[in-house]
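Complex shown without one protein chain; remaining protein chains in place.
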Amino acid sequence: MAPRIGLFGFGKAGRAVATILLNSKETRLEWVVRRSHRMEHRSVPEYLGIDSDEPGTIISVEAEEYRQLFQRRPVDIVVDFSSEEGLGEYLPMVREGGIPVVSAISHYSAEAIGQLVDLSRSVPLLWSPNITLGVNFLLRASRILRKIAPWADVEVVEEHFREKREVSGTAKRLAEAVDYPVEQIKSIRAGGIIGKHEVLFGFPFQTVRLIHESISREAFGNGALFAVKHLLGKPAGLYSMEDLLEPWFATSESVG
Amino acid sequence: MAPRIGLFGFGKAGRAVATILLNSKETRLEWVVRRSHRMEHRSVPEYLGIDSDEPGTIISVEAEEYRQLFQRRPVDIVVDFSSEEGLGEYLPMVREGGIPVVSAISHYSAEAIGQLVDLSRSVPLLWSPNITLGVNFLLRASRILRKIAPWADVEVVEEHFREKREVSGTAKRLAEAVDYPVEQIKSIRAGGIIGKHEVLFGFPFQTVRLIHESISREAFGNGALFAVKHLLGKPAGLYSMEDLLEPWFATSESVG
Amino acid sequence: MAPRIGLFGFGKAGRAVATILLNSKETRLEWVVRRSHRMEHRSVPEYLGIDSDEPGTIISVEAEEYRQLFQRRPVDIVVDFSSEEGLGEYLPMVREGGIPVVSAISHYSAEAIGQLVDLSRSVPLLWSPNITLGVNFLLRASRILRKIAPWADVEVVEEHFREKREVSGTAKRLAEAVDYPVEQIKSIRAGGIIGKHEVLFGFPFQTVRLIHESISREAFGNGALFAVKHLLGKPAGLYSMEDLLEPWFATSESVG
Partner (left out) sequence: MAPRIGLFGFGKAGRAVATILLNSKETRLEWVVRRSHRMEHRSVPEYLGIDSDEPGTIISVEAEEYRQLFQRRPVDIVVDFSSEEGLGEYLPMVREGGIPVVSAISHYSAEAIGQLVDLSRSVPLLWSPNITLGVNFLLRASRILRKIAPWADVEVVEEHFREKREVSGTAKRLAEAVDYPVEQIKSIRAGGIIGKHEVLFGFPFQTVRLIHESISREAFGNGALFAVKHLLGKPAGLYSMEDLLEPWFATSESVG
């Protein structure tokens, strides 16, 4: 039977994830927790206009009622696209139930990170601030080429919309993966560019460019689905998206 | 001690390879066999203006004298950038001596391929028509992403100089690696473009592009050096460049 | 005083245009005609959450009431992002009032095109199926480079989302501008790519690429604003976006 998913968060990213999950036959979206009370008890398939017989009930519960939710509508995995506070709400239930967790929250406080690490002793827990397949593939492939050719020159370039002031977090992770000084990242800011990242390897007579382009900020759906499928069945521990991708790199045979 | 190399071929590619080998402290270029009798017994470092104390003697021998050459000036590995006929000249000596061979010859006759396969039972033998690190990295990385995301769309695009009529062989290999119909490869022909290959993966909200650009047709040096280092010590067998790259993909640790 | 604009159409494109117009101090959005009766008489600034004191009243009128609208709330120019039928609704009023028209409708019937041509004898009328500045700049710049270097090789490449079956109309116009056979356009289809067009010029030792990337299908706002500003004051006639861009190409001085 398809694993039952409980989703926290129903903002832009949450909706994109719900869309992909509902369109996939490999999972069953059991419910979605959102903060606002609007649309309470409606169903996500109906709201998003997707033809699906998965329940996807929209739930707006207070903290004290989460325990009830997990009892009445049990799930096999929790996917969290809400906010830092989400963790505290479901932590006791997933620990007790041994329920795996996929968290795509960008920033956790030091305290919350402590809780995550602690929780990962009891359940398989994936935390990835950028849960897209593309970026995580780029991270791993770049790391590999860096090791194959440590003498090649490398540059990291990122492009974003004009208002984005700081260097992109993804670019920083790419830079770290290839031992490139974060302060040398070339940041291009122009117009409404959603996001482009390039790791360039310069050889004497050839160049390799690994490029990731974001089309919309909703690129998380397929990554979340991938994480759900491959985290289930893993032993307890703290995982990154790169960890889940590792088997595909390790062999030329299909792991799928 | 640095492994001693015997190089066959001193055309454009052969010279580029000799340059990289002489600049590397990890190998010792013992001699170079060329067809023409010009510059007989001069040294390659002197000819190319490279400051090196490796001998790199230029040798122009007739077929019958090759046996003498291998006896008087023994080498630990043979690198072949000559032509299809080269194989026949050194085959008996490398088989008897158990000397590994790196061959970058583009096309072998069916008969010669039979000899290669036969030889590979006695010595480690790498044959790669495109021995660049970049293209072989692209091949393997593309193959992996295809398996991670078989539902993603893929396109293969190549650009070359106007006179190149046929679809590039490298593009065909890339297409095969990602199960893309060779006849759908997009071939762009314009001006003097040396060579550009792109494998594009299209996701619903993101795009990944793996791009290789050739700067000159002499991109083989570093690839040959890599092949030499990593073929030495391998058991007898027929290897591709991708095979040699595999350990780097299999682990996130340095294999060095 | 800023010219008063009457906008027909309030779909995705219409809203993007309204946003740019409201954020510009160079125009005054007087009203917007939409088909649906929802939000009748609300204001666009309020609806879109834009801080502006321009009226931008949302109007849902039946055909017979358009005459009243033009009388009570006169405008200096009409911008049409509605549909083919829009033309018939306002045609008598703009002809009588000598009011310039900017139409961004993709396809008109042969009959409607006849009406357009006829109307253009009375008023300045711009019709552009792709009213973006970027694409029209590319068109003109490509045409020029083609004439400067007719012996250079040229290729036209376009990328779009997988579901787009036919060759893009913009690519066809680019191809015509550089005398490139439409049937040789390289069409790449992958994932969710919004739209990318490239005109590549290949010289023996250099390459020039003119590239346009669409970020969202709402790129029409700045183009429409540009068209409004530069169509006002022109003599009656049928104009293209390229026509309006011509003065900037003709001189190195600012025309603005």
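Note that the chains take the letters A, B and C in the order they are written out, and that residue 1 is the start of every chain.
We adopt the following convention: a contact is a pair of C-beta atoms (placed from the backbone, for glycine too) under 8 Å apart; a residue touches a chain by one contact, two chains touch by 3 or more.
Predicted model, so just to flag it, every value in this text is computed and none were measured.
**Q** List the neighbours, among the chains on screen, of the chain that has been left out.
**A** Visible chains that the missing one touches: A, B, C.
**Q** Sort through A:114, A:169 or A:191 and give me the one touching the missing partner chain.
**A** The single option touching the absent chain is A:191.
**Q** Taking the entire complex into account, which one of C:47, C:161 or C:203 touches the absent chain?
**A** Spelled out, the listed residue whose C-beta touches the missing chain is C:203.
**Q** Touch as defined at the start, partner being the missing chain; which of A:205, A:226 or A:249 qualifies?
**A** That would be A:205, which touches the missing chain.
**Q** Identify the residues of chain A touching the omitted chain, counting contacts across the whole complex.
**A** Missing-chain contacts on chain A: residues 152-155, 157, 159, 161-162, 186, 188-193, 200-207.
**Q** Against the chain that's been left off, what residues of chain C make contact? List them.
**A** Contacting residues on chain C, toward the hidden partner: 16, 20, 132-135, 137-138, 140-141, 143-145, 147-150, 201, 203-222, 226, 242, 245-246, 248-252, 254-256.
**Q** Across the whole complex, list the residues on chain B that are touched by the chain not included here.
**A** Looking at chain B, the ones touching the missing chain are residues 191-194, 215-216.
By definition in this document, only the chains that are shown with their structure count from here on.
**Q** Please report how many Å separate the Cα centroid of chain A from that of chain B, as a whole number.
**A** A distance of 39 Å separates the two centres.
**Q** Quick one: chain B and chain C, Cα centre-to-centre, how many Å?
**A** Using C-alpha averages as centres, the distance is 53 Å.
**Q** Find every residue in chain C that makes contact with two or more other chains and list them.
**A** 191-193
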